[in-house]
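Missing here: one protein chain of the complex. Every other protein chain is in place.
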Amino acid sequence: MTHKDEVYIEAAADNFGALCLSLHKEHCSPVMGMFARELKDDYRIYCAFISVKLKKWFFATLDIPKDNPQFPSIAKEIYSANLFEREIREMFGINPIGNPDNRRLRLHEEVWPKGSFPLRKDFVPPKEKPEGREYPFAKVEGEGVFEVPVGPVHAGIIGPGHFRFSVAGEPIVNLELRLGFSHRGVEKLLENKIPSAAVRLTECVAGDSAVAHSWAFCHAVEKIGGIKVPERAAIIRAILLELERMYNHVADIGGMAIDVGFSHPAALASIIKESIHSLNQRLTGSRFLKGINVIGGVARDIGNLDGLDSIMADFKDLKGILLSSVSFLDRVEPTGILRRETAENLGVTGLAGRASGIAIDLRQGFMETYNKLDYKLSTYSSGDCLARLKIRIDEFEGSAKLIRRLLENLPQGEILASDINFKEGYSLGYVEGWRGPVLYWVNLDGEGKIDRCKIIDPSFRSWQGLSYAVLGEIIPDFPLCNKSFDLSYPGGDL
Amino acid sequence: MELTIILAVPLILSAAGLFVKKNEGLANLNCLGYLLSLIFSISAGYRFLSAPGSLSVDGLSLFFVFTISTVAFAAALYSGGYIEHEISRNLITKEKARLYYPLFNLFVFAMLLVTTVNNLGLMWVAIEITTLVSAFLVGFHNNKNSVEAAWKYIIICSVGITLALLGTILFSYAFVFSTGAKSLNWTELFSAASRLNPEIVKIAFIFIIIGYGTKAGLAPMHTWLPDAHSQALSPISALLSGVLLKTSIYAILRYGLIADKCLGGSYVSHLLILFGMLSLLVSAGLVLVQKDIKRLLAYSSIEHIGIIALGFGIGGPIGTYGALLHMFNHAVTKSLLFFGVGNIVNVYGSRNIRSIRGALRALPFSGLMVTAGIFALAGFPPFSIFFSEMMILLAAFSRGYAVLGCAMLFFIVIIFGAVIYYFSQVLFGEKPKNIVPYKEPLPGRLAFLFLLVFILVSGWAVPVLLDGLIRSVLILKGI
Amino acid sequence: MLLFDPLSVFFLIIILTISIPSFIYSFGYLKGHYSGRKILLGHLLFALFVLSLLLVVSAGNIFFFLIAWELMSFCSYFLVVFDSENKKSITAGTIYMIMSQIGTALLIVAFLLMYKYAGSFDFNAVKAALSLLPAKHQDILFLLLFFGFGAKAGIVPLHIWLPFAHPQAPSHISALMSGVMIKTAIYGMIRFIILTLGVNSLWWGELVIVFACLSCLVGIIYALMEKDLKTLLAYSSVENIGIILLGVGGSMMFLKLGYLPLALLAMCAGLYHLINHAVFKGLLFLCAGSVYRGTGTRNIEKLGGLIKKMPWTSSYFLLGSIAISALPPLNGFISEWLTLMVFFLGALTVAGGIKLFFGLAAAALALTSGLAAACFVKAFGITFLARPRSAKAENAKECGLSMNIGMGILGVLVVFLGLGAVYVVKLLVIVSGSALGIEGGQIQLGSNMYLPSPFLPLLLIFFLGLAFVLQRSRVSTNQTWDCGYYKLTPRNEYTATAFSKPFRRAFGFFLRPYRTANKSKDSHYHIKTFSYETHTTKIFTKYLYKNLLGWIFGLARNMRGIQTGSIHIYLGYIFLTLLLLLVFMGRY
């Protein structure tokens, strides 16, 4: 069983690298995802690329015998595969030969014993002592260079992540991230679950992207089962996705203002955010839009969106204040520049990618619901905090427009598909969340249970972008840069 | 009486070489002989001071005789150990070393002769002898470099001396022209000086200053000097630098006295100042870029000859006094340095500044002496050169040559910088492991101490003898 | 031969005040570090050096002064190269000697000109003769003297030797060199410019103040950048010489303008700072020496945490740091306060643009003291506080008794000079009177108006006591909080380079910082090793001295062309000279 937007190409161990490289070059695509899956005697590795031109996903696959779990690394040529390879090694014990970076991502040495690979089918929670080794941060030599450790416990309400700045004063010479503190084993938890029971779990992968994640999961399962989602339900999903985008964007705009000590617009932004939250609650009963998506449609119908006009009026004020304040603009421009080339190499997509000039947006051509809406994506080339701010502003306004148009198109009818079945098969579900493309690759077994579900949140790749964007910036500008990306800790940690 | 003995001593000593077989014996004999001649030069000086007429020579000659004797005595003390060391390093053979002492003595004799004869022709001859004899000593090592240096030395100085001969003839011509009598006797020329034809004297003096200036090492005729001084055996370098150059200055002075008296005004002064400044300029430039430690000292000699010329050029009681005193101070200081550097070079087996490090460790005594000598040479109190330099500067400023004084100071500072830069690297630092510390023999040490006494004392209180002799020169110059 | 007026005696006292503790200190410092003979040599040179210093400030005539001056350079040179095996010492010595001789050459010119005008080296005779001199000549003399002494004092841009020479000498000598020797140049300026030459134009004072400000700022900015503890202190000496000269320059201006009380007060301020700097810089150098002895390094990036290992040294260093940062109630505060006050009072008295001039000078001084505070927070904080950054610092040992005594004496003096300001000022008025050639008794200064409030120390003590009472509570010890990461190492501490970074950036136009980064990579994004260092450009060395040296050496190298080795050319010189002389004979 195949889907028309997914192309799978099998490779042998000796031409896997070449295949990936050619896909990477041909479609100008980073490694959108790379993951392993356990078969009977083999592991199969999938390496996903996106073709914006063909509107297709390409997968290079490679089978690896279990008795010799290793494959040739492609990370030196295609750096965006790096983290994925490390993840595969960590989760499956499959060794990417030639990847110079063999540090752990999520199963921290302080907690996890050696030789324990949770995503293998025969995994049992380990009882041995943790490895206890210290995590080796890259050390910048030179007199006067030292390291500022920040995190994992932060002031304020942010997730846990450890930032290791190598500095010789204020400018950042090197930044290393150590994440994985909020690793919950989501992918393992999803295994052997009936998909309909798993939707709630996917909403929690990244709490601020509940709609995007659950929709992506539903999308994958629906594709496998050939489930037709009623149009009304699809449009409701889109409206909610845009609302999710709006509240997050305005929260970040306010966050950026607060991080530069510009409290007046920040207060305004939080008012707007609160209005959207209450709107959400009125529409769905959930401020964070949870519990709406179900396989085959949405759980409840929505009411009317009355508050949107006043929200947009407030937002116009906010935009006016920010973009006319010299003291604010001086802070965000040109701070935290992520060059286009770097972004491409690291696989930064979504909002941060668009600010650096990478025009990938799944709402353009990939997601069916949006196809007739003639959505215009905005990109900037400067890649600095201001660009990311402006992307947010544009998308906020764009979302409002989209919602209005979606409402115009909202047909009456069912909101849940009638023929819900879980067949054996695999497929990729994808949604352009507010941060960027959220991907769910799901394989269902014969019983219709989840055999393997790979979740790829854009944060996972974009964190790297942050560590390059801040190079040369001074330490006090880091929070601003960080907020301008506003990446998800749990989304990356899974 | 004393003069005869003084002149006889070196002759006898060189003859002694025929009878005494052992080098050590010769060395000891030399020391004794020059001690004697030093004593007699002192007694001659005192006799002259108490009764000026009682000697056939004047104070100027005696001043030089004393200077030569002092340095010669020190060199004699130093030679023994030095030659032994050379032999032990197989640089010269024992047989050849026997040749050294007669040549040394002849050299000293010639220099003494220059300063004691009254006849200008004879003086010319004596100067030529110094060249010939010392050329052998320059080329003593008989290798390519030293022979080349000796040849250059002979050729250039001979050309110079030919010009000096022309000058001498011109002077005599002027004398004949104006008085009708024929004589090359300085005293007669001097007494008739005011009647000589000024135009001829002007031309003649140019020949003299260039001719003898070549030998004196005045720039731009100095070109032979760095090679010769660096190639010569170190005691000979000391004699060359310390006194030989000055004997030529002596000759120039003699003619200068006549010319001054004849021409009046500032003709001689200006020429001396010109050559003095040129010498300073050239030495300042070349000292900066030296790699050879002995050449460095040679250029420094050009500097000091320049300063002396400037002192005489500026003139006046203080200037002349300073110049004469400087002549003596430089003689003793430079000799001390050549001795010390000679030891260093011998121990390190190299003259390249970059390959000599930590000399103070390798040669504690010589190193210390060189350290003192360097600061003395650079004009630091309490050493004597400071005082003579200050006198010359003082004269420059108070006689309206302030700009000249500033320029001189400028060059002195540059040379000082270079000397300190190079010598601090030579003296300090880690001693190379393969160098064995060297203990100087006693006579060698005595030579240093003997000179050091003069270096230390003759600035604070000029010895009575020197003071008297210098004053008599001032009287001679009529100032 | 010798001269003992209040000015001389003042300097004599300073010299002895610093040299005695330094001498005591040297017993502990030299012991074990050098061989017996070398220690003896060290003591001998020390004694000679102190003697020459004493002679300089008590020389009775100009020539004798010059001799003493040269002797001082001579002795100090050998003390700079005392570690004669060390290449750095040799270089330092050479630079020192050359700069010192350049200065001396200027002085010699000045002295000889004086002799030319006066026909004597006697101060009084010279003074009488100089007063008749046309203004232009006086100006020349002033410039010669100012820059001649300035080279020794280390005013910018003649300061370059100071950061080389002072750190290389043994620490008790550094204390003496920084504390006292460079002050003899101030003595020289006062003795020769103010007393002998007499202040003739207003711009003299202005020039002094301009150079003083320049020295202050340049000195402290470089000090801020420095990682070597002793070099830092040496640069700080450049700064403090600037502060002293602010007082002296102000005094010259007021003297010319005819405000004698202000001139007296300005001189008091200058001299007060002079003695203060002698004391606290001496103390700090001794402490730095103790750190060096205790750890074997002077690089503060490798130190840290010494306050636990070397409690005495660190207390003294703290005392010195507070004093040198001009913080109340210690002595540096009094003198800087006085200097500022003089400018304020002066601005009130004089008219027109000079007001602004004084204002800017006051601001420069304030900036300096602000930067100095930062600099010594860095010096003390990085060296003594937090955790050791290297094994050397980890194994530090406190210094012995004699070194402690040496530091202790100076430490007590720092406190006394701060708290006993009233008495010190009284004495200084006499000295200043002598320095300006006026009778101190003639001018009455209003008493307490010219000192900071005497209640200040009392207030401080009272509130400090109160605070200690308030602070008493239950205290428990725990790990340092650093956002929850569990493993903090000394590598997570702030470093000196980092501390000075904002300043490097703010004064980038002057410091011209640059960095070197070396990476070795597996791929473009896989970095194997990474090293990074920041540097600053010493613009005076680079643009002034290097060019000058290059120029001179270039000329010299060209000149080598004349020594070709070819006899023909050599003979050509002779004949050419002959020809030229004969042609131009008529000119002579």
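We just call them A, B and C in the order they show up, numbering each chain from 1.
Throughout what follows, a residue touches a chain if its C-beta (ideal position, glycine included) is under 8 Å from a C-beta of that chain, and two chains touch if they have at least 3 such contacts.
Basically, contacts and distances are computed from a predicted model.
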**Prompt:** Given the options "Stage V sporulation protein AD", "Formate hydrogenlyase", "Thiosulfate oxidation carrier protein SoxY" or "Biotin-independent malonate decarboxylase subunit beta", which would UniProt use as the protein name of the unshown chain?
**Reply:** "Formate hydrogenlyase"
**Asked** Quick one: which shown chains sit in contact with the chain that's not drawn?
**Response** A, C
**Touch criterion as defined above, residue of C:Leu44, C:Leu464, C:Leu548 or C:Leu580 at the omitted chain** = C:Leu464
**Complete:** Out of C:Gly198, C:Pro452 or C:Pro513, only one touches the absent chain, namely C:Pro452
**Prompt:** Which is it among A:Ile88, A:Leu107, A:Val150 or A:Ala387 that touches the chain not included here?
**Reply:** A:Val150
**Among C:Leu45, C:Leu141, C:Leu303 or C:Ala362, residue touching the chain not depicted** = C:Ala362
**Request:** Quick one: say which of C:Tyr77, C:Tyr259 or C:Tyr494 touches the chain that got left out.
**Result:** C:Tyr494
**Prompt:** Touching the left-out chain: which of C:Leu327, C:Ile527 or C:Ile562?
**Reply:** C:Leu327
**Hidden partner chain, residues of chain C it touches** = 305, 307-308, 318, 322, 325-328, 333, 336-337, 340-341, 343-344, 347-348, 352-353, 355-356, 358-360, 362-367, 369-371, 373-374, 376-378, 380-382, 384-387, 449, 451-453, 455-456, 459-464, 466-468, 470-483, 488, 490, 492-495, 498-503, 505-506
**Asked** Residue-wise, where is chain A in contact with the chain that is not depicted?
**Response** 146-150, 155-156, 169-170, 257, 259-264, 266-268, 271, 325, 327-328, 330-331, 474-479
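What we mean here is this: only the chains that are shown with their structure count from here on.
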**Asked** Any idea how many Å lie between the Cα centroids of chain B and chain C?
**Response** 44
**Prompt:** Using mean CA coordinates as chain centres, what's the chain A-chain B distance in Å?
**Reply:** 92
**Item:** Interface hub residues of chain C, defined as touching at least two other chains
**Value:** none
**Prompt:** Which residues does chain B have that touch at least 2 chains other than itself?
**Reply:** none
**Complex contacts: residues of chain B adjacent to chain C** = 151-152, 155-156, 159-160, 163, 202-203, 206-207, 210, 214, 220-221, 223-224, 226, 266-267, 270-271, 282, 284-286, 288-289, 358, 360, 375, 380-382, 386, 390, 393-394, 396-398, 402, 405-406, 409-410, 412-414, 416-417, 420-421, 424-425, 427-430
**Request:** Mind listing the chain A positions that touch chain C in their complex?
**Result:** 75-77, 79, 82, 100-101, 110, 134, 138-154, 162, 166-171, 173-174, 345-346
**Request:** Spell out the residues on chain C that touch chain B in their complex, using ranges where they run on.
**Result:** 63, 66-67, 70-71, 73-74, 81, 84-85, 87, 89-90, 93-94, 97-98, 101-102, 105, 108-109, 112-113, 115-116, 119, 552-553, 555-557, 559-560, 562-563, 567, 570-571, 573-574, 577-578, 581-582, 585, 588
